[in-house]
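A protein chain is absent from this complex, but the other protein chains hold their places.
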Amino acid sequence: MPSKRDDTFRILAPDGTVDEKAKEGLDLKEEDLRQMFRFMVLARKVDLECTALQRQGELAVYPPLIGQEAAQIGSAYALGDEDFIFPSYREMGAAIVRGVDLVDYMHFHRGTWHGGVRDPVGARFAMISVPVGSQMLHAVGWAMGTKFDGKEACAITYFGDGATSQGDFHEACNFAGVFKAPVVFFCQNNHWAISVPIEKQTAAPIWKKAEAYGFPGVRVDGNDVLAVYKVTREATERARAEGIPTLIEAVTYRLGPHSTADDATRYRTKEEVDRWHELDPLERYRQFLEAEGVADQSFVLEVEAEAEDVAATVRAGIQGAPPPPVEDLFKWVYSDVPPHLARQRDEALGLLEEGEDG
Amino acid sequence: MPSKRDDTFRILAPDGTVDEKAKEGLDLKEEDLRQMFRFMVLARKVDLECTALQRQGELAVYPPLIGQEAAQIGSAYALGDEDFIFPSYREMGAAIVRGVDLVDYMHFHRGTWHGGVRDPVGARFAMISVPVGSQMLHAVGWAMGTKFDGKEACAITYFGDGATSQGDFHEACNFAGVFKAPVVFFCQNNHWAISVPIEKQTAAPIWKKAEAYGFPGVRVDGNDVLAVYKVTREATERARAEGIPTLIEAVTYRLGPHSTADDATRYRTKEEVDRWHELDPLERYRQFLEAEGVADQSFVLEVEAEAEDVAATVRAGIQGAPPPPVEDLFKWVYSDVPPHLARQRDEALGLLEEGEDG
Amino acid sequence: MAEVTMAQALNEALRFSLSDDDRVLILGEDVGKLGGVFRITDKLQAEFGEQRVFDTPLAESAIAGVSLGLTQAGWRPVAEMQFEAFSYPALDQVISHIAKYRFRSAGTTEVPMVIRIPCGGGIGAAEHHSESPETYYAHTSGLKVVIPSTALDAFNLLVRAIRDPDPIIFFEPKSRYWSKESGDLVPDGLPIGAARVAREGQHCTLVAWGAMVARCLEVATAAAEDGVELEVLDLRSLVPLDLDALAASVQKTGRAVVVHEAPLTVGFGAEVVARIVEDSFDYLEAPVLRVTGYDMPYPPAKVEEHYLPSVDRIFHAVDRVLSH
Partner (left out) sequence: MAEVTMAQALNEALRFSLSDDDRVLILGEDVGKLGGVFRITDKLQAEFGEQRVFDTPLAESAIAGVSLGLTQAGWRPVAEMQFEAFSYPALDQVISHIAKYRFRSAGTTEVPMVIRIPCGGGIGAAEHHSESPETYYAHTSGLKVVIPSTALDAFNLLVRAIRDPDPIIFFEPKSRYWSKESGDLVPDGLPIGAARVAREGQHCTLVAWGAMVARCLEVATAAAEDGVELEVLDLRSLVPLDLDALAASVQKTGRAVVVHEAPLTVGFGAEVVARIVEDSFDYLEAPVLRVTGYDMPYPPAKVEEHYLPSVDRIFHAVDRVLSH
């Protein structure tokens, strides 16, 4: 369960009670509240759809985000249009908020294309990054460069609890502190790095690691979308206005397996997973919206129907989608096709033709 | 100047006053107090000798430790015989305490041999390590393995302020925290990483970085040999008895250039260097010993004479020392000489013979 | 004579080594309870305890550097890198320390450690999970680099690697993990440094290692139907390289084609060609050709069939060499 220690920021308790003091200054209109719910439901639906698509062989492998919707939607919703997201491989929820083309995105998991994002700079969403911890440095570099241009925008980079063990995490945070880079380090502590539990990953609370870099660290209930939104919003403002980075530890849980290739029963108990199912971020938020009269049953049904449609569109778009023509691969390596590569291309294409002929 | 903030542990103030409360429990007999002074003078003399040897072309390049004698001698003197030192390239002072053969050691800087230590495991002193930050992981691994054997010994690894920016520093500390490895991370914050000042290296105090790993961090006046001894002693006991690592930040200063190849006037002022010369650790300690009646003028002169002799022996041993026979190099790559390498050896030796003949 | 997969054989080799020598340790990401993502360390933690077989935090440079430290405390660590592309964060420790440590000490200390690295493509995996980085390691003097092509040889090579006093990069061709072979798992095969003639032939030599050995055997079987006898040489060890076996085969056939998954430019195939030219030039009746991955990042899984050396591509090269 998310630590009950008061160092964990929370607005919406699991039991539905609202901490009014914590809620103070929350700048969300009713439409925003509904929109965040819409995104969360959408993330959940598309996520389940993708797990199904993998089982049917339409995706090669897929890393489910189920359980982490509040952490991803709440944080991404707090961003400005110019802010840049540097994700790992589990941030489909953040991609949805950013409006990334989900069929493009799923090409990564289908094994038909490595990037998952067309024109990342335009999309303000970097390509999927699998080498754990590696993307944080790119976020810091982008943030430094954006500050050099005097632009008021910040970067946010997503990573897991396991990623905090990587040297790149440390180097990225240290550079951010030294150069006062406008960046938010958003850690989703979902308690597991494949089979390695957080206790075996590090001996200190993640949010405290910020101490080592001279900028604030915050622990937030990652299953409370309002709290996540608020701390991220504040972090982005600090970043843009004062060049103060923030390390956010969103305490949440990976309800699904590490990926569709993983058998989580080998290393964790059903009881543990069940306990966290009771803390489902969607359920908690839905109850809040209905209690506040911001949403009603019919709205919820409507939202779910919309989500079904989007999921169906994603399925339709990715099902049977072909890989790129082999010729294109040779065009993507360099800005030009150097002679040695042109030779290899010609050999490859020659073979393809034969294949077709014979 | 060493931070005056009370988070810096100190026994012996620059003005010679002794903090009796801080001194409590200091387990040093008079002979120890004299021995530490002996080592400090020796380190200073040999260090100056080496700078001279480099100017005369006897050493290829040499990184002076002048100014850091208290930090190195105080910490190394606190170790037990079984404890293992994993140094960087500037720890000749610690090597002296460990009884490392100084001529062997200087072969590294002469460019006649890479290791600098014969049988490191027996010597309990690892080979000189130039890649900044890299040796800390070896210390942690050795400490873990020693603990696995139930042995009561710990590792200490030396590194500089700049090294704390490396990913390996982070990974080493994190492993140490997770595996409760008996290791002491001893950082000599000498204010400079070649031309980069500590303010540009990191935005947080070094000792505070321990927070990120769940073990204690201590800042000590690195020019106060008694304080350095005491905090290191305590750290080694915590390490051996309870498997609790410690990060020690010894605040000191690199009075010399980064190396004999460096021109420090390009990036720092004479005033700054002069200020630190006034804080010379040897001078401060000598006054203390004389005030306490532990040493007198004649002792000091005797110690200096001894040091001169050792320096002369080192000079005599390294002057004109030849590199290893080329044949040996081929023997050191693997435990055997595989065929491809045997061929290359024969070619090399053949050429040498011709060289001699013709 | 049981039938075993290469994955089982590797698991048995680790089990054998753990009981054979109580200084052997296994460490890496997810090697404990999970038994590794490919189950190569399956059940070993349960059998040998959490100190002999343990999970580490997620940091490859540390896994390598800490392993080096463990050797200095008298242990023989066998570290697992989860996938080849995740061994790159450890390259600095491998190149600057592990490979040089013995040399730097003038031979006064040893680094008996093994780094296991699943490698290669052909299994429809995600990005960063199908590369063949043997060049990076083979070019790094001080390392021995071995790679088995069959289940039984995998057992034998891994047992020998763990007993070896030098640091060894042990590549495991993923696409062969599930390939079966029947025979007894006993460490009595060829030593490290000896290549193996996987099939005899006199018209042309196919030089390969890891997964490409099976691919070359396919080609050889098909070629035999046209009366073309191809010799298939399984290098087994890239460093040390079996120069005699290479020369013997090529001097017999007078022709050679090298096949590997890694990109062409400075792939290990280039070394094989150079060695053949140096030792057997006068025996060559045709240029030595290379059939390899293309000079691009490993492509998406759904196109890898067009990237990896195919039976067709190898045939083409053989034809060119024979018709020269």
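Things worth noting here:
Labels A, B and C are assigned to the chains in the order they are written; within every chain, residues are numbered from 1.
Following the convention adopted for this analysis, a contact is a pair of C-beta atoms (placed from the backbone, for glycine too) under 8 Å apart; a residue touches a chain by one contact, two chains touch by 3 or more.
It should be emphasised that the depicted structure is a prediction, and the values quoted were computed from it without experimental measurement.
For the chain that does not appear, the touching partners among the shown chains are A, B, C. Between the chain not shown and the residues C:L14, C:A138 or C:A161, the one that touches is C:A138. Among C:E29, C:D55, C:D92 or C:D242, the one in contact with the hidden chain is C:D92.
Of the listed residues B:V61, B:A241, B:A291 or B:A316, the one in contact with the hidden chain in the full complex is B:V61. When the missing chain is restored to the complex, the residue among A:P14, A:G141 or A:P197 that touches it is A:G141. Although one chain is hidden here, its contacts on subunit A can still be listed: residues 84, 113-115, 117-121, 126-127, 129, 131, 134, 136-146, 148-149, 155, 167-168, 171-172, 174-175, 178, 324, 328-329, 331-335, 338-341, 343.
Listed by residue number, the positions of subunit B touching the unshown chain are 60-61, 107-114, 130-133, 162-163, 165-168, 193-196, 200-202, 261-262, 266-267, 322-324, 326, 329-330, 332-333, 340-341, 344-345, 347-348, 351-352, 354-355. Mapped onto subunit C, the footprint of the missing chain covers residues 61, 85, 88-89, 91-92, 95-96, 99-100, 103-104, 127-128, 135-136, 138-139, 141-142, 239, 241, 262-263, 265-271, 273-274, 277-278, 281, 284, 286-290, 294-297, 324.
What we mean here is this: only the chains that are shown with their structure count from here on.
Among the other chains, the CA centroid farthest from that of subunit B is the one of A. Centre to centre, using the average C-alpha position, subunit A and subunit B are separated by 44 Å. Of all residues in subunit B, those touching 2 or more other chains are 167-168, 171, 174, 178, listed in ascending order.
Within subunit C, residues 57, 59, 61-62, 89 each touch two or more of the remaining chains.
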